[in-house]
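Of the protein chains in this complex, all but one are displayed in their positions.
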Amino acid sequence: MQINIRFFALLREQLGCEHIEFDYQGERTIAALRHTLAAHGDAWLALINGNTLAAINHTLCQDHAIISEGDEVAFFPPVTGG
Amino acid sequence: MQINIRFFALLREQLGCEHIEFDYQGERTIAALRHTLAAHGDAWLALINGNTLAAINHTLCQDHAIISEGDEVAFFPPVTGG
Amino acid sequence: MQQLSESQAMRYARQVALPGMDLDGQEKLLNAHVVIVGMGGLGCSCAQMLAAAGVGHLSLVDGDTVSRSNLSRQVLFNQAHLEQLKVCAAQTLLRALNPDLRLDVYDQFANEALLAELLGQADLLVDCTDNRAVREQINRTALAANKPWVSGGAIRMEGQVMSFVPAANAPCYGCYSQLFGDTESGCAENGVLTPLVGIIGSMQALEVIKLICGLGTIHIGKIQHIDGLAGQWRELTLPKLANCKACQPVL
Partner (left out) sequence: MQQLSESQAMRYARQVALPGMDLDGQEKLLNAHVVIVGMGGLGCSCAQMLAAAGVGHLSLVDGDTVSRSNLSRQVLFNQAHLEQLKVCAAQTLLRALNPDLRLDVYDQFANEALLAELLGQADLLVDCTDNRAVREQINRTALAANKPWVSGGAIRMEGQVMSFVPAANAPCYGCYSQLFGDTESGCAENGVLTPLVGIIGSMQALEVIKLICGLGTIHIGKIQHIDGLAGQWRELTLPKLANCKACQPVL
């Protein structure tokens, strides 16, 4: 399944990566995708530390959300300061 | 030719219209499209008074630019104040 | 209901000239009461914009004092205010900006009793705080009081704005906060680039004015997010969570 992954803000800087196009073969949930990506290296563990938001096609979603062919999945840190 | 037209900011308010999906049969330039739209009524003359910007698929363009099937054409007023 | 004086009409001529605003809209601002929780970077910028724009009554809530590292982005304060309470220091510039402004200050950190009391009287609340715990309190209080609020955040080189309005199909802050963990990250550890608080505080003021005047569209469940390093904005949709502990009535 071809998907399009984008990383924003601090996360993009930490991973040194803005965008991946990816033929994803794993289980079709955000949770499973997070685990697949986290295996890429230490910085990527940020995706499973509970403090990264995910959005499918610009809509925020929970970890059990289902990814479909052609989706854009985005990850970014929550904005909590002020 | 199916095109998608969007109006922004003051122009949207003046026309009372945000979005048209349109089967356009005229000449495929921005200039010709402006003239077709201007025939809709007095408010629509704003499209041919020389003070409305046009963009095709988020790229600003001149009046001789060519429109293709499925394009998004956007119109908005220039922002000149300060 | 207070009416605009002639000198006020002149002062606000540029807003009164706006289609959809007019004298009526400016009078709605004059008669509005807005609570600002948190007088850090966002609070300073938002309060400044609301005072200049002609909001008649502001209540400021913050128990903190001005420290040196605040001065690089909290634009209502300067060196002479060091160690003073923020809500007191903020008064000088806000009153100078708008001598007609009614200003109430609460030199304490927000708690649910105070929030409930203020939201009972006020038209709406602006969240300029820097932590999730207070936002959860604001959320509960606003849901109970059936009042809108505008939440802002700015940290590192990122910022976002979201408006929460009382409507059956509208998500609440709980629908957002349940999507991430409990680890707090504040500006002290993470830093923040100065203009971000100006951008987001002013975006909050824009939403507040639209809500008060019934101007334009408040998009329910939309978050405007800026990635400052890229200089780009992105609109995200926040769905209403089916099992949200905060906004779903227990049957």
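A, B and C are the chain letters, set down in written order, and residue numbers restart from 1 in every chain.
Methods note: contacts are C-beta pairs under 8 Å (C-beta built on N, C-alpha and C of every residue); 3 or more make two chains touch, one makes a residue touch a chain.
Remember, predicted model here, so these are calculated numbers, not experimental data.
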Identified contact with the non-displayed chain, of C:C88, C:L103, C:A116 or C:L229: C:L229
Contacts of chain C with the absent chain, listed as residue ranges: 7, 10-21, 45, 48-49, 52-54, 68-69, 71-73, 75, 78-80, 93, 96-97, 99, 156-157, 187-196, 198-199, 201-203, 205-207, 209-210, 215-219, 222, 224, 228-233, 235
Residues of chain B in contact with the chain not shown: 8-10, 12-13, 49-55, 58-62, 74, 76-82
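In this section, only the chains that are shown with their structure count from here on.
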Geometric centre distance via CA averages, chain B-chain A, whole Å: 37
Between chain A and chain C, centroid-to-centroid distance (C-alpha), Å: 30
Sites on chain A at which at least two other chains make contact: none
Contacts with 2+ other chains: residues of chain C: none
